[in-house]
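Only a single protein chain was left out; the remaining protein chains are all shown in position.
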Amino acid sequence: MSGLGKIVSNFKSTFAKRTQPGARPGTIVVDPKAPPPRMHVATYGPDGVDEKDVETVEQLRGSLKDGRVTWVNVDGLGDAQVIKQLGELFSLHPLVMEDIVHVHQRAKVEEFDQHLYVVVRMMSGDGNLQSEQVSLILGEGFVLTLQERVGDCLDPVRQRIRSGGGLIRKSKADYLAYAIIDAVLDGYFPVLERYSERLDELENELITRPGHNVITRIHRMRSELYMLRKSVWPHREAVNALLRDSTPFISSGTRIFLRDCYDHAIQLIDIVETSREMCSDLRDFHFTQVSMRQNEVMKVLTIMATIFIPLGFVAGVYGMNFDSDVSPWNMPELKWVWGYPFALGLMGTMAFSMVGFFWYRGWLGHRPNWLARRMSVAEKNN
Amino acid sequence: MSGLGKIVSNFKSTFAKRTQPGARPGTIVVDPKAPPPRMHVATYGPDGVDEKDVETVEQLRGSLKDGRVTWVNVDGLGDAQVIKQLGELFSLHPLVMEDIVHVHQRAKVEEFDQHLYVVVRMMSGDGNLQSEQVSLILGEGFVLTLQERVGDCLDPVRQRIRSGGGLIRKSKADYLAYAIIDAVLDGYFPVLERYSERLDELENELITRPGHNVITRIHRMRSELYMLRKSVWPHREAVNALLRDSTPFISSGTRIFLRDCYDHAIQLIDIVETSREMCSDLRDFHFTQVSMRQNEVMKVLTIMATIFIPLGFVAGVYGMNFDSDVSPWNMPELKWVWGYPFALGLMGTMAFSMVGFFWYRGWLGHRPNWLARRMSVAEKNN
Amino acid sequence: MSGLGKIVSNFKSTFAKRTQPGARPGTIVVDPKAPPPRMHVATYGPDGVDEKDVETVEQLRGSLKDGRVTWVNVDGLGDAQVIKQLGELFSLHPLVMEDIVHVHQRAKVEEFDQHLYVVVRMMSGDGNLQSEQVSLILGEGFVLTLQERVGDCLDPVRQRIRSGGGLIRKSKADYLAYAIIDAVLDGYFPVLERYSERLDELENELITRPGHNVITRIHRMRSELYMLRKSVWPHREAVNALLRDSTPFISSGTRIFLRDCYDHAIQLIDIVETSREMCSDLRDFHFTQVSMRQNEVMKVLTIMATIFIPLGFVAGVYGMNFDSDVSPWNMPELKWVWGYPFALGLMGTMAFSMVGFFWYRGWLGHRPNWLARRMSVAEKNN
Amino acid sequence: MSGLGKIVSNFKSTFAKRTQPGARPGTIVVDPKAPPPRMHVATYGPDGVDEKDVETVEQLRGSLKDGRVTWVNVDGLGDAQVIKQLGELFSLHPLVMEDIVHVHQRAKVEEFDQHLYVVVRMMSGDGNLQSEQVSLILGEGFVLTLQERVGDCLDPVRQRIRSGGGLIRKSKADYLAYAIIDAVLDGYFPVLERYSERLDELENELITRPGHNVITRIHRMRSELYMLRKSVWPHREAVNALLRDSTPFISSGTRIFLRDCYDHAIQLIDIVETSREMCSDLRDFHFTQVSMRQNEVMKVLTIMATIFIPLGFVAGVYGMNFDSDVSPWNMPELKWVWGYPFALGLMGTMAFSMVGFFWYRGWLGHRPNWLARRMSVAEKNN
Partner (left out) sequence: MSGLGKIVSNFKSTFAKRTQPGARPGTIVVDPKAPPPRMHVATYGPDGVDEKDVETVEQLRGSLKDGRVTWVNVDGLGDAQVIKQLGELFSLHPLVMEDIVHVHQRAKVEEFDQHLYVVVRMMSGDGNLQSEQVSLILGEGFVLTLQERVGDCLDPVRQRIRSGGGLIRKSKADYLAYAIIDAVLDGYFPVLERYSERLDELENELITRPGHNVITRIHRMRSELYMLRKSVWPHREAVNALLRDSTPFISSGTRIFLRDCYDHAIQLIDIVETSREMCSDLRDFHFTQVSMRQNEVMKVLTIMATIFIPLGFVAGVYGMNFDSDVSPWNMPELKWVWGYPFALGLMGTMAFSMVGFFWYRGWLGHRPNWLARRMSVAEKNN
């Protein structure tokens, strides 16, 4: 139960809006528990890369240079002032700033005059699924990314920039945006792999130790996969929007790479849905097993009871106290020489014929084939 | 049960049409129980705001001024005369006037030559869901809103107009319309938050006190969420119509804000559907628990009965009154020196072997792992 | 059962085609049980209205006049000759004539060179749902309507023409067509209202007298609502076709009114689907209740049996006839001074401890909270 | 079971491809069991009709005449040579020839330069559903139809050509194609009518003799309707393709008739789906009835057992053999003057109070209304 409980609470937190209903659009209310922002800026071109951590937004001003790509990454959204200054520096729309700090957006793409605003959700966590919003602003010559916490799955991208291999250093900012989105989507695969391992374990457990516990965990897993599905789905639409829209921010060369991204999104959806289907299959299979087993229990037990109740009745009859001295009709069997063996024989005969009847009806297990066939023919003729 | 009952009645009231079938379109038949209209008018521009309560529609005539935005708000639809006068003043189409007083419209957008007619539904109520229709007419320089009752969720908007912060005083009437629609949609979030809290409570109760009562409340909640879903869904379509239509009433600047509104509508739908899914999950989980528990009860009880019935039979046999004096075959055990201990031993052996058999079949609980594995191997080989 | 039976028969009749498969298109085969046609013609304009009943189609010839609208209404389709003459007079396509007499069309709109052919279905009947096909032909200056039987829901429209209020007398034939379609759709609302009342009654009955009967009626109601849904759905599409098609028969002014009609169609679909959902909810709720109640019955009864079976066994043991004179081991208890009280005490102790065990496991009802909590903690630790 | 069995076998045969996987497209491999072709040719115009049976394809060469319509009908596809010659004569695409002999195509329309290729499926069979593929090639001035077997539902069309009534003799080949498609679709109606009759019978049987047999037949019927649905669905799409495509083979006059055909296809789908829904309804209803009845059985029986088990226990107690001579505590009741009546009275009291308790809890049937209401109030207060 504790599992499901956690799900509801997770879910509960996902739509807590911090702004008052009806508040001014663009109101930036940061989560008081959010960590303070840490900023890192990387400027690169075919010839090399400059990286530095910066303390204030002011220090960013000189970073954008012609012909080079600047990637500003912000970890932590706990300071409204910094968000506002970034907004001014990159001339962000107030609604974009609001969405950045309201970290429960679905994946989406929005085009503005000066930039493209993309939201993707990063999934992580070993036992405990955690989702983090990554806001990406793609403008002329720069990419600005904002994350909820320090720590992400973008290190391979940073490595590629530093090493200078591949196309990334030779390409424009749109390719960097693609690389980031692709890395975030790629990050779902290990998570789903862990789910498939858990599915495998659950299955093994179903064989050796079926019970209350397994079914609770299957239930929980289905709920988690539902959440995961809700998180994955919008990415497909978002990447598709990037692909199809005739936006000037994405070059046609990068679009080919985004097509690959789109393929990955579809694959993710496929895997999540197949996993859910398998959860359902395991659950159904479990219930089939449980009900089969229970039928067996009930059948054996009921058969035993049924055999012994009539026998007990016979014993009861011969336990009656009718006075056989008064008349020859009163329980003369009690005086017979073979009375007791006769009674035992009667009981034995009853038990044997009942077992035979049960066997004939197939209630004790499978009938031999020749009997089964004869009976199914008989049923057809009816 | 009382819960569901209320749902049906709520639902019943939602489609009571007051006009006769086949009546003239535009017939204004007010609900006799509707409160009388109260009118409030606010005229504002970048330089300031004038507010006043007005008694008659006549007093409104002078309010519309060039270069300023006029917001006329009417609470209460109980006077057909006032509605008609408003219709004349703002040159409303007869169908709009009809829809205003028929307060069970779905959210929608309709464009007319002179104005845009928008219906949204305001949701409120702590324990008891209540839905109120807000009709909004957006014309050149004015916004007219009509509500069923006094009291709404638009106070933050009024506050923003008065304080002059943000864009609202500098913008046209279309921005005001957006602000109102956004406030109404925002009003759903607290309602849904309460639902998520109730879900959480239900879950806790399922752990500590599962029973009839919880399942009734889950049933009721699912029905309420169904209603809520029916209410939320059309907003998505309506806001989308505002976004996409090339209507002259909405400027492109405001359209960006409406895009945010659209996001909120989708988020609302997401939350409602996830909540419903969770209700179903909780219900399924409850039934799984109930059936698991019941199986356990039945199993233990049946096992006890099954063990004692054969024992009772043996006792019955030795309670028979066959006359052992007549012949040596008649219950000689009764005369044995160790007869009674023998009988008790027989019963003990039977009970012990039956318990052993049940344990071996795994009906008394989990078999130890080594046994479970050996048996599943055996089953495979079959 | 009788309820469902009727449904199948109703359904059966709905697709009985009277023409032979492969017959010439446009073959007019009237239902022999259909009543003979009665014709009524009304010609009106802004200045007044002329109405008369006519006997033969010939008499209609002079009715169409420039600048005025002529409404010919035919009740009863029992005379193929009359249908053919009408077809010639209004130059109807043979397929239209065929569809008019095949009264099981779905609602639809078909455009021809000279006229627009609209089929709508009128729903009536208090306890017993009845559906009637209304064929409407809209041409230049005239509307021809053909109905299966005398009696319809169009009297309010006739009244509006006579009284001259509203737009109807000032408008063209397309407005009349709209008014008729709207009146037919409006006629569904009272029918659905009766369904909601029946739902309410069923719910009340579920509380006070749940049983076989209620569930049969819920089943029947669901089937009826399925039929109703099948009947309502196509209207949405048909009205939408009128709205969207760039047909010259509908003026843009009337199109605004049709938009209202479309809203009504969607509302009807909404109500029907919500009603069906509620039927399902009631049914599920009923089954939950039934199974809860039954569990309770089984539990109490089984517990009683389980307690008394072991007690009966003890009594059986002391009813055995071992001869205690033969040896001191043979049932010495029978000779004890406190033998009987000892036996009763043994039974009492057994009964008490079993009841205690059942109570501890929570099978006798809810455990007190402190116990429930302690146990759920214990389960977690496992 | 035999019913379902047949379904699977029917289904199995439907996708047996006779050509090897990867074989050359256009490979004509005839079913060795297919009957040899019989050819019939009819040439008609407004002035008259010439009909003859032909033996070889050569004889067909002279049949096509300007200004007249030629209908070549082939029954039986057992001779690859004949198919090839027909292909050459009418310049058919190799794929068309392949599809003609692979008689498990879904209904479809394919346009080629010289002709239009239409596949429809003819349904027949009283108790045993049989489906036959009809390939129709519509070219300039001719229609070629190829069927699997002799015997079809096209006789009414032939009759119309001979009699010269209606439009058929005055129209082009496209009208003939329409007439054939329409006749095939019309042929589904009697089949579906028989299903509705069987549904009606099943329902009656459910009332008078519910049992194993009925439910098996409902199962079978659902499977058959699934097959029928799979067969009907593609016709809708195919006819729609004919309607919408701007193909030069169909004149606009004929298109109006095809619109009627499309209506029929939709009606067929409607009927099939409603029939399936009804099967499900009947099945659900049956299970409700079965479970209701079974509950009743179990309840009555369990109640009887529960009442008699405690009574049996009391009788057992007084059957114990404690020696009342040894002490006054040993079963003094046995010596009481009123001992036996006391015991009987005790049992009677127990039985009576248990029955009363069961009645109070409503387990013996409906409680009277006043009690039901009082108790439901009490439950609410809890």
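Letters are used for the chains, namely A, B, C and D, taken in the order the chains are written, and counting of residues starts over at 1 for each.
By our rule, a contact is a pair of C-beta atoms (placed from the backbone, for glycine too) under 8 Å apart; a residue touches a chain by one contact, two chains touch by 3 or more.
Please read all numbers here as calculations on a predicted model, not as lab measurements.
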Note to self: For a quick check of understanding: of A:54, A:241, A:305 or A:351, which residue touches the chain that isn't displayed?
What the structure shows: A:305
Next item on the list: Among A:48, A:151 or A:166, choose the residue that contacts the chain missing from this document, as touch is defined above.
Entry: A:166
Check: Which subunit D residues would touch the chain omitted from the figure, given the whole complex?
Finding: 1, 4-5, 7-9, 11-12, 15-17, 20-26, 93, 95, 98-99, 104-106, 108, 110, 112, 207-209, 211-212, 215-216, 219, 222-223, 226-227, 230, 290, 293-294, 297-298, 301-302, 304-305, 308-309, 311-312, 315-316, 318-321, 331, 333-341, 343-344
Checklist line | On subunit A, residues whose C-beta touches the chain left out of the figure | finding: 153-157, 160, 165-166, 168, 179, 182-183, 186-187, 189-190, 192-193, 196-197, 199-200, 203-204, 206-207, 256-257, 259-260, 263, 266-267, 270-271, 274, 277-278, 281-282, 284-285, 288, 292, 295, 298-299, 302-303, 305-306, 309-310, 312-313, 316-317, 319-323, 326-327, 329-331, 361-363, 366, 369, 372-373, 376
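Assume only the chains that are shown with their structure count from here on.
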Checklist line | Turn needed to bring subunit B onto subunit C - CA fit, degrees, nearest 5 | finding: 70
Check: Rounded to the nearest whole Å, what is the centre-to-centre distance of subunit C and subunit D, using the mean of the C-alpha atoms as each centre?
Finding: 23
Checklist line | Touching two or more other chains - residues of subunit C | finding: 207, 298, 302, 305, 309, 312, 316, 319-321, 331, 376
